[in-house]
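Note sheet for the following structure.
A protein chain is absent from this complex, but the other protein chains hold their places.
All chains are identified by letter, namely A and B, in their written order; residue positions are counted from 1 within each chain.
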Amino acid sequence: MAASAYWRTRLHRYRLLGNKCAACGKVFFPPRLVCSYCGSAKLEEYKLAERGKLVEYTVVYSAPKGYDAVVPYVVGIVELENGVRVVAQITDVDVNEVKEGMEVELTIRRLPEQLEGGMICYTYKFRPVIG
Amino acid sequence: MRPDDDVGIVGYGVYIPVYRIKAAEIARVWGKFNDDLPVEEKAVAGPDEDAVTIAIEAARYAIKRAGIRPDAIGAVYVGTESKPYAVKPCSTIVAEAIGATPNVLAADYEFACKAGTEAFQASIGLVASGMVEYSMAIGVDTAQGRPADALEYTTGSGGGAFIFAKKSNETLAYVEGSYSFVTDTPDFWRRDGDRYPYHMGRFTGEPAYFRHTVMAAKGLMSELGLRPSDFDYAVFHQPNYKFPLKAARYIGIPEDKVKPGLVYSMTGNTYSGSSMIGLAAVLDVAKPGDRILLVSYGSGAGSDAFSFIVQDAIEGKRDRAPKVSAFLSRRKEVDYSIYAKFRNKILM
Partner (left out) sequence: MKCWPMRDVAVISIGYTRVSEHWEKSLKGLFVEASLKALENAGLSAKSLDGIYVANSLSGYIQGQTNLANVLADSLGLYDKFAISIDAGGASGALAIHEAYRDVAHGIRDLVLVCGVEKMSEASTQEIMSALTSVQDQEQFEYMGATVHSLAALIYKTYLKRYKVRQEEVVLMSVVDHEHALTCSHAQYPFRLSVEAIMDSALLAEPVRVLEAPSPSDGAAAIIMCPHEMAKELGLPHARVAASEVARDRINLMEREDLLDMRALVEASRRAYEVADVKPSDLSFAELYDDYSVMGVIALEKLGLCDPGKGVELLKSGEVMLKGSMPVNTFGGLKARGAPLGAIGIYQATEAFLQLTNSAGPNQVKNARIGLTHTSCGFNSLVVINLFEACC
């Protein structure tokens, strides 16, 4: 991915910004250009809730490119407070401590992969709620 | 230094990574004795963390406490000496992530461990002048120590963010005044391209840390007409557990007023995060009317001294985000091999 392509995705990566269909109300994350339910092209910016529950998860052992130093790591489905579901890495947690139903919240973290020229990728992940 | 208009803190937040390594574990690897270790344990940034991610976490909590819209923030200043990019500001990434862009000033500050309080000074001036309504100052570091060096025991990761605004009922503490004492003193530095810094051993003590810390504190008290006994709390930069207590003795402040702000033994020296986290720890417990002395120290060298008066709003705002104690009790111990992997000390 080029730095400019990554830059185009920054708002959904940094702020969990999705969008919502003005016609049928479906929420999408990452954001879409056309509603996949009713076909409307009128989608409004929608900020997803930043807290939720881990409803399913897996532990990745087979490292994709760049991830050799961080396996095993957790990928899960988080159901946010407004019912929207997202797939994301779950961080700050031991692979044998992860539990379905854990309360988690948004955190922005650095990815092990870098773009050409060493540009660093930051993206949403979720971690156990603090305090 | 006193601004024409009073300025206060409208929100604050900290972030300390979850991982810890015990000094005894580092000593085990390098064959040192356990009885003379400078710290109990230190906070270790995880493999997906860096100064930017910690700054974003602290900033988000500061906004929660402040209860303001992120797009009202007029400036974001990040002070750090662990910039992920030599050229590309951390502050733009932080500003974008919190939603302060595009109508915002952003810059990174560097002054070793006092980069965060440099950002304080700039924020105070900017806000007092009326140029911006809110200015966020962040001090954060994921400092690195050379393997087997004394600093490896103590270089920790963490940070804090403070949002400044004109003094009002919304500010939880206001700045009575500040004083900076700066000279060209080469106690500790890192050349561009070098992985680890160089420090001048015992030279970092009297001519560096103590001189600047004490002179800044004395200069502040003199300007404001205050005495050491006027302070309820004192927060100093914490490179180890001895220096802040000794500085307090030099200035004439009793140890029990320094202890609430001392987090060093659990986080290590978080460099630009140190004063921030210390101040936050005090704000977590202080009462309206309390006077807080904050004296940071940055190698190279200089100290910024501040006097804060806590306001009523602290009671309502303090619980909106996790306190320093919540971060301190959130811990996962790692051994040296995992620590080295996390901190990229292993050549791949």
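Just so it is clear, contacts are C-beta pairs under 8 Å (C-beta built on N, C-alpha and C of every residue); 3 or more make two chains touch, one makes a residue touch a chain.
In this text, all values refer to a predicted model and were calculated from it rather than measured experimentally.
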item: Interface partners of the hidden chain - shown chains only, full complex considered; value: A
item: Touching residues on chain A - with respect to the absent chain; value: 1, 5-6, 8-9, 13, 28-30, 36, 56-65, 67, 73, 75-77, 85-89, 111, 113, 121, 123-125
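The working rule: only the chains that are shown with their structure count from here on.
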item: Centroid distance [mean C-alpha coordinates] between chain B and chain A, Å; value: 30
item: Sites on chain A touched by chain B in the complex; value: 10, 14-15, 68-70, 89, 91-92, 94, 107-112, 120, 122, 125, 130-131
item: Residues of chain B touching chain A in the complex; value: 17-18, 46-50, 52-53, 56-57, 84-85, 93, 96-97, 99, 321-323, 326-327, 330, 332, 341, 348
